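The other protein chains are all here in position, but one chain of the complex has been omitted.
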Amino acid sequence: MLLKTRKTTTQAKGRRFAIVASKYNGRYVNSMLKAARETLHQSGASEVLVVRVPGAFEIPVMVAELAGRKKNELSAIICLGVIIRGETTHAQHIAEAVTSALVHLQVEYRIPVVHEVLLLENAAQARARCLDAERNRGFEAATTAIEMAKVMGSLRKISP
Amino acid sequence: MLLKTRKTTTQAKGRRFAIVASKYNGRYVNSMLKAARETLHQSGASEVLVVRVPGAFEIPVMVAELAGRKKNELSAIICLGVIIRGETTHAQHIAEAVTSALVHLQVEYRIPVVHEVLLLENAAQARARCLDAERNRGFEAATTAIEMAKVMGSLRKISP
Amino acid sequence: MLLKTRKTTTQAKGRRFAIVASKYNGRYVNSMLKAARETLHQSGASEVLVVRVPGAFEIPVMVAELAGRKKNELSAIICLGVIIRGETTHAQHIAEAVTSALVHLQVEYRIPVVHEVLLLENAAQARARCLDAERNRGFEAATTAIEMAKVMGSLRKISP
Amino acid sequence: MLLKTRKTTTQAKGRRFAIVASKYNGRYVNSMLKAARETLHQSGASEVLVVRVPGAFEIPVMVAELAGRKKNELSAIICLGVIIRGETTHAQHIAEAVTSALVHLQVEYRIPVVHEVLLLENAAQARARCLDAERNRGFEAATTAIEMAKVMGSLRKISP
Partner (left out) sequence: MLLKTRKTTTQAKGRRFAIVASKYNGRYVNSMLKAARETLHQSGASEVLVVRVPGAFEIPVMVAELAGRKKNELSAIICLGVIIRGETTHAQHIAEAVTSALVHLQVEYRIPVVHEVLLLENAAQARARCLDAERNRGFEAATTAIEMAKVMGSLRKISP
């Protein structure tokens, strides 16, 4: 299995996470999603809620919905998407707006939002970031979420 | 008829949608509008409210008005527009500001806002995205709206 | 008189509008202002409040002030300004920030804000957009404002 | 004295202003500060509160603090700073974020915020804008502040 040999932890024990993943460029996103989900489960997460949306631009509204409804249950929200630059600047504007929305959402709701919505130049870049067993960004996203959950938890324990 | 052979669904059954479409570059926008509207109706939408505004910059205020007044009735708001880059950077600034406003509107009102306000380089790009029967972005916009309506609906059912 | 032969309407009948116009590059802005004002009056506007501010960066605060104080009286706010790119990137930053502020203001106050604060490369571009009798952007701004006032009014009538 | 021969007014009579000026690139900022302060006093300002902060990025928080505490006393807040582009894009990001913050602050607090935080390419540009007796941007900033104070005051008088 993909992540068998990776260093995992039990630091996510009992925690709940959500993953919002777009469907567009599904081959790449699915691979990140699989790695992220496995990493969370292997680290002891008690629940991983996965929500699929059509494209990258649909990710922020779902993060807002989840943060608004489940802020106290969720330790972090992971966002996975792949945008490949086309012949117009549309992809660039989408990527900038999504990045801006995700940073403001985590600030507004004070919940960690992990940003792996990738704007890439071509399929080779997507393969290297999403299909490579060693450097899969889904794994990186999950470990970031776990680590943020832990840091936030510690901080809230010492000063509730 | 244009969309006869397309795969449609009944997933929009009973749902209401709004489309905010600009009039500028009307030939292209009208074609997207027709495809979006037909797709929604063929998928069972009970209502499709269409509002026309002069240009792309006028789209966000109308989305805000609709989201503010009809948030509980509407399943999603579709935005359609075509901006063709001119000799100044005005189009670029408009496109960036509109994209930013639409992402923040859907986050603020927690209603899906589908963004097909296209910044294009020339008429050929507009034809390929708006007049081509197979790849009409209005169709894509409608299917995105239907899918988001469904995902949002499911999420709200399991955790009201 | 400048706009005699233009197609005007009576659609602004009884409506009130505000115009916020900067003084910098006054020759161009004054010409747009004249066209916008005449168009509004010829279309039946009952009041056109004109406020002059020093430069483009001063426009948004005045729009906020007007929207905050007179939101229920005004049908739309028109912004007119001309920024000519200099040897630094200052003009670019100003133009981007003003565009962003204007789109967010219309969304926040739900009042149409027409954006004709132009970032131009040189005087020739300014002449073509502001001094040309046929394509004066002040005329365009006024017709956009009138049209938005009408659309907003209709929408509010059917669902108050 | 520097501004002796300039055209000044008594339009600032009895008004209070604040100036937030960064210390970085002090030679240029100090010269703008001197010109702005003298212009305000010569125009009859009853108080000019000057606050120095380390760099440009520190300006917005001080403007927020002043706007929040002294909104009803102050007629306008002037921001003075000089950023000289280095070998990274850091200066560019700072300049864009500061411009965006200042436009949103004046909109949120409805107080004029004059923006003379300059992103410059080199020392020659700084000299021309800050040390030149005729075109000192500090003078320009002060006259903009005075004019905005007057316009805002008039508007509030006719519709309190």
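Per-chain numbering from 1; labels A, B, C and D assigned in written order.
To be clear about the criterion, a contact is a pair of C-beta atoms (placed from the backbone, for glycine too) under 8 Å apart; a residue touches a chain by one contact, two chains touch by 3 or more.
Keep in mind that this is a model prediction, so the values were computed, not measured.
Across the entire complex, the residue among D:Lys13, D:Arg27, D:His90 or D:Arg135 in touch with the chain not shown is D:His90. Shown as candidates are A:Val48, A:Ile111 or A:Cys130; the residue that touches the absent chain is A:Ile111. Remark: the omitted chain is touched by one listed residue; of A:Ala12, A:Val63 or A:Leu119 this is A:Leu119. The chain that is not drawn here is touched, among residues D:Val48, D:Leu105 or D:Met148, by D:Leu105. Counting over the whole complex, chain A has residues 92, 95-96, 99-100, 102-104, 106-108, 110-115, 118-121, 125, 143-144, 147-148, 151-152, 155, 159 touching the chain that is not drawn.
Panel shows chain D; residues 51-55, 57-58, 60-66, 68-70, 87-90, 93-94, 96-98, 100-101, 104-105 of it touch the chain omitted from the view.
What we mean here is this: only the chains that are shown with their structure count from here on.
One inter-chain figure worth recording: chain C and chain D are separated by 26 Å, centre to centre, where each centre is the mean of the chain's CA atoms.
Multi-chain contact residues, meaning those touching two or more other chains, do not occur anywhere in chain A. A linear topology is adopted by the chain contact network, the touching chains following one after another without closure. The complete set of chain-chain contacts reads A-B, B-C, C-D.
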